[in-house]
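All protein chains but one are shown at their positions in the complex.
For chain A:
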Amino acid sequence: MTTTLLRRGLAYVFLVVLAAAILLPFVWMAISSVKADRDVFTVPIQWIPKSYHWSNFTDIWTQIPLATYLENSLLLSVVITFLQVLTGSFAAYGFAKMRFPGRDALFVGYIATIAVPWQAYMIPQYIIMDKLGLVNTRWSLILIQAFGAFGVFLMRQFYLTIPDEISEAARLDGLSEYGIWARIMLPLSKPALASLALLTFVNTWNDYMGPFIYLTDNNLWTVQIGLRSFIGQYDAQYAMIMAGSVISVVPILVVFLLGQRYFVRGIATTGLKG
């Protein structure tokens, strides 16, 4: 008995120390963001700033158009998430709850492309966008990311767990298929919708390659691109770079802490019940 207790205690201590080590870069980032530039790299490390420069957090808004970047990121993330959740759950109903010729062949098409890395087909995609004149507009990113296979897949997996008897009963009551989707499936699948929405939002917010390829106009840049370019230009303003990083992480931190369990459930669903 005492040995299991001891072992548990050891595992506990080990995990807490490990978690602290994993989070240390964030702590360092937060501390550095309020330091003076010359105090960021010191030997030995200052874990408590000598002086506090909260101005880093106010000056950065005038140094770069950070407000515009945040707005762009938010706009893209919200629109893409909305479209992905809407069309994804709609299509998933067709795949999970209706039977018609061609359905399974279509679904195989969806699944097959999930395993193809985006980098393998981004050039033809870019050519299409170029021909449509959509390069360097928000539409390019919205169109590319809103109709992904991922949302369809996640929602279908969830709908499959809802017993068919429920939709059968609704059909006998005279509800149309659209009615069943809107009045029965959507309310029942709230947790899955939350998972999909959160995962899509975070992925879009953090996406680097998409905006990097498609958005060349500074006014359209997202936070990620804007911050990266700032670093390229002012690479000695360490503290302000850290302040910008903190600002770019905070929205994600809030979203993540609010919807943590949906995240975890979403990942587990798509991962394992394939």
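The definition used in the following text is that a residue touches a chain if its C-beta (ideal position, glycine included) is under 8 Å from a C-beta of that chain, and two chains touch if they have at least 3 such contacts; residues count from 1.
The rule is simple: contacts and distances are computed from a predicted model.
A.B. asks: Choose one: "ADP-ribosylglycohydrolase", "Sugar ABC transporter permease", "RNA polymerase sigma factor" or "GAF and ANTAR domain-containing protein". The correct choice is the protein name in UniProt for the chain not shown.
C.D. replies: The UniProt record for the chain left out of view names it "Sugar ABC transporter permease".
A.B. asks: Touching the absent chain in the whole complex: find that residue among A:Trp61, A:Phe82, A:Phe147 or A:Tyr234.
C.D. replies: A:Phe147
A.B. asks: By the contact definition given up top, give the residues of chain A that touch the hidden chain.
C.D. replies: Residues of chain A in contact with the hidden chain: 7-8, 11-12, 14-16, 19, 22-23, 25-26, 28-29, 32, 40-45, 86-88, 90-91, 93-95, 98-103, 106, 109-110, 113, 115-128, 130, 143-144, 146-149, 151-152, 168, 172, 176-178, 181, 202, 205-209, 212-213, 223-224, 227-228, 231, 238, 241-242, 245-246, 248-249, 252-253, 256-257, 260, 263-264, 267-268, 271-272, 274.
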